[in-house]
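Let me begin by presenting the structure, written as structure tokens, before commenting on it.
Complex shown without one protein chain; remaining protein chains in place.
When the chains are written out, they are named A and B in that same order, and each has its own residue count from 1.
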Amino acid sequence: MKTVSDSQNVRFFSLHHQLSIKLMITALVVFLAPTHVHAAAEAEAGYIFNSFSFLLWGALVMWMCAGFTMLEAGSVRTKNASVICLKNIGLYSIAGLAYFTFGYNLMYIDVGDMIGTFKFFYSSTDAELALLAGDSGQLEAVVEDGYTTMSDWFFQMVFVATTASIISGTLAERVKLWTFFAFTFVLTAFLYPTVGAWTWGGGWLDQLGFQDFAGSTIVHSTGGWAALAGAMVVGARWGKFRKDGTVKNTPPSNVPAVTLGVFILWLGWFGFNGGSQLAMSSAADVVAMSIVLVNTNLAAAAGVIVAVSVSRQILGRVDLLAVLNGAIAGLVSITAGPDITNHVWAIVIGGVGGLISTVGIMLLERFKIDDVVGAIPAHLFAGVWGTIAVCIVAGGTLWVQLVGILAIGAFTFIGSWILWKVLDKIMGFRVSETVELLGQDVAELGIEAYPEFMLMPDHEEYEEFLSDDTK
Amino acid sequence: MKTVSDSQNVRFFSLHHQLSIKLMITALVVFLAPTHVHAAAEAEAGYIFNSFSFLLWGALVMWMCAGFTMLEAGSVRTKNASVICLKNIGLYSIAGLAYFTFGYNLMYIDVGDMIGTFKFFYSSTDAELALLAGDSGQLEAVVEDGYTTMSDWFFQMVFVATTASIISGTLAERVKLWTFFAFTFVLTAFLYPTVGAWTWGGGWLDQLGFQDFAGSTIVHSTGGWAALAGAMVVGARWGKFRKDGTVKNTPPSNVPAVTLGVFILWLGWFGFNGGSQLAMSSAADVVAMSIVLVNTNLAAAAGVIVAVSVSRQILGRVDLLAVLNGAIAGLVSITAGPDITNHVWAIVIGGVGGLISTVGIMLLERFKIDDVVGAIPAHLFAGVWGTIAVCIVAGGTLWVQLVGILAIGAFTFIGSWILWKVLDKIMGFRVSETVELLGQDVAELGIEAYPEFMLMPDHEEYEEFLSDDTK
Partner (left out) sequence: MKTVSDSQNVRFFSLHHQLSIKLMITALVVFLAPTHVHAAAEAEAGYIFNSFSFLLWGALVMWMCAGFTMLEAGSVRTKNASVICLKNIGLYSIAGLAYFTFGYNLMYIDVGDMIGTFKFFYSSTDAELALLAGDSGQLEAVVEDGYTTMSDWFFQMVFVATTASIISGTLAERVKLWTFFAFTFVLTAFLYPTVGAWTWGGGWLDQLGFQDFAGSTIVHSTGGWAALAGAMVVGARWGKFRKDGTVKNTPPSNVPAVTLGVFILWLGWFGFNGGSQLAMSSAADVVAMSIVLVNTNLAAAAGVIVAVSVSRQILGRVDLLAVLNGAIAGLVSITAGPDITNHVWAIVIGGVGGLISTVGIMLLERFKIDDVVGAIPAHLFAGVWGTIAVCIVAGGTLWVQLVGILAIGAFTFIGSWILWKVLDKIMGFRVSETVELLGQDVAELGIEAYPEFMLMPDHEEYEEFLSDDTK
């Protein structure tokens, strides 16, 4: 807390007159008493600022979950829209409980090089509890921490939920509900916390100097790698890639819902990046936070503009979905270094992100990887780019950044691959062909997302199912 | 910046005497003057923190109204989706105006045991107005209040709106627009403020020691009792309960909209419970607020997980609607005591809430009570549970909590019952059978919610209408 240290470093003017030692001591005591009180009050204000920053920006990050839900529910075909809603509210709940039960401790408590402490649950410090119980003598000890224990936990928790949210979109329309939930549990209780321990927890990558302000790699690429592993293990949706090599177009069923989702994410990202300043108790902090919000917005805007401009060239038409994904890619790209002071670079970085995500969609299709919402281009590809871009003006060292990208990528990808395979053996990964044809909503939940609306049957898919030419 | 200029303009007293006792006093005054200035500045900072907490968290509670709207518009059949939108924006408006005109004064101004003051309108204090007019001498008097008068009003106002929101969902698809508005006016101007006066206003229940941190009973059960009374007076929708004893399934018409509504409520609840700490000016306050947000999130997550787990057993399938309602029930359950420091209990309390709401849906159907959105299980049943749960670790006394639950329940239920009956005589409560068959949108508003979409006619209902076997 800057204000504390400032007042502790007060320069004293020389006192070169005769004074008795006792007098000096007396004067000092007089002087120090209120100083001490004020310093404490200032530290307390800083403590409130920091904690409130975590709570409020954290609440906006939680809101991103609604963004992912709308994006995904609008992107999938209507026959799977209810299940994706359930997966999203379920994953947020699982993430919160798993991170409370195991994840936070593994990520942050006594991390050596690799991993923190395996220990159940998390709670306020003894000093905080004593203060709440009325022991005002604990005030100083509490305030010394800089922020409340649980505000920090809250902010960290919503981040792990974001990681999990990325995966549900890629794997929509074909992954079993309970298998997805089981994966989410392991991801949020163990995999993400391990990556987090290496970096934000102070582990080996952090010691190496790896920089990732709000998680281009730690959050977004981690989610993207897990999604990629899942997409490769589970395979493409029925009929997505035809035998003749063509790609079946699966347009979003509800475009306004997707758009709303992206706006929610954009808003939530102010909390995601802004709150990652991790403090708001000094002028410097709030200067940095302001810069972060501005860069976040500029990068997203640039991602939109680039995507709208290039989609006509690359994809043959102005592609709204590519544009919306461009916004997300712009946001992911700036997330590793949103505190750069030259905002023109934020525009460049976000714009390149928009280009990458637009090209990335085609690239994935070429490799016959079926990513329903384009999460891999937006979160993984743009996340890698953003983490490298830290080297341009945000002070990253290229080889360190590359080591971080590769290490986290390898760990998450391989770990997820194995986990998906294991879960496939135990619970089954993919729904049956009949379920996929009927849709998970009717088959797994017994409801439809829009039961009163007349929908067009997908004849092509039905015929493919009958002729079975994609198996 | 007032604080800077104030402290720069500190007036110093002349010091031109040999040191003596008088001088010592002078020195003390000199010393005290800036102390005073700083103390004032610190108090002012606390005043800002507290007021801003009310404004910002209050804005999030207002946002819950959008959540109820989406939840309800997605839950009703499309033929009533526009009217429910109108009811919701109308009720929020009526609640705000009624609470401004009567409600707040009845709830908070000079409450003895039972009720406050019947007096029109509400406004800032004279000291605040003088300060705004430039009389900086009023600063101390203003700051002494702890928060701005109108920020407190704002926060209280959004709470009364929440109570009203609960009712519209239960009674959807059959209650006349203007009758619902009339009920809302009386509820928000008189009924809720009476309950509020007994408790948060300092009345007899508060004196007894009744504890309800953010309103499991005061807000949510009150809304639930009013909804229950209305549901019993108005009866079930056409054909909901068939003569043969079976229950007609009326699935939500727009599942993603319902899901969005629940996410909005979840986000808004951080404001609902977090802001109910009522202060943010000390480290203890922000420690408590952090704990409140964490518990709120954990309880909701537990409600989801329990509902998703038990719905298969209880309802025969994984029921997304039960899961979404489980989140709300978890939130309602923790609302009476979200400041408990052992977070594992928050999980238990929220989880039990999710169980109660899931069972409650069946229970209501057994009693042939037609609650369109499941608001009674989520808000009333879980609200009662939450208020009792305060006795576990949050320091409530069982008999006092039960007295509160019963007194508020009896008052609200009977008052609402009478009011619904009176309104039925005067204005008519229920729409005609033809309106119900056609839908309120076309019949009352002359529009459809989704006019371009082809909808499936509900043949069963039409046949029942013709055969008239439910009358």
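As a convention for this text, a contact is a pair of C-beta atoms (placed from the backbone, for glycine too) under 8 Å apart; a residue touches a chain by one contact, two chains touch by 3 or more.
Bear in mind the structure is a predicted one, so any value in this text is a computation, not a measurement.
Student: Consider the whole complex, including the chain that is not shown, and state which of B:T179, B:T199 or B:S281 touches that chain.
Tutor: Residue touching the absent chain, from the options given: B:S281.
Student: List the chain B residues touching the unshown chain?
Tutor: 1-4, 7-8, 10, 12, 15-16, 18-19, 23-24, 27-28, 30-31, 34-35, 38-39, 41-48, 51-52, 54-56, 58-59, 62-63, 65-66, 69-70, 73-74, 81-82, 85-86, 88-90, 92-94, 96-97, 100, 121-124, 128-129, 131-132, 139, 142-143, 146, 148-151, 153-154, 157, 177, 254, 257, 260, 281-282, 284, 441, 444-454
Student: Determine and list the chain A residues touching the chain excluded from the picture.
Tutor: Touch with the absent chain occurs at residues 2-3, 6-7, 10-13, 15, 17, 19-20, 22-23, 26-27, 29-31, 33-35, 37-38, 40-42, 44-45, 49, 56, 60, 77-78, 136, 251-256, 259-260, 262-264, 266-267, 270-271, 274, 280-291, 293-294, 297-298, 300-302, 304-305, 308, 317-321, 323-324, 327, 341-344, 347, 450, 453-456, 458.
In this section, only the chains that are shown with their structure count from here on.
Student: Could you tell me the distance, in whole angstrom, between the mean C-alpha positions of chain A and chain B?
Tutor: Here chain A and chain B have centroids separated by 30 Å.
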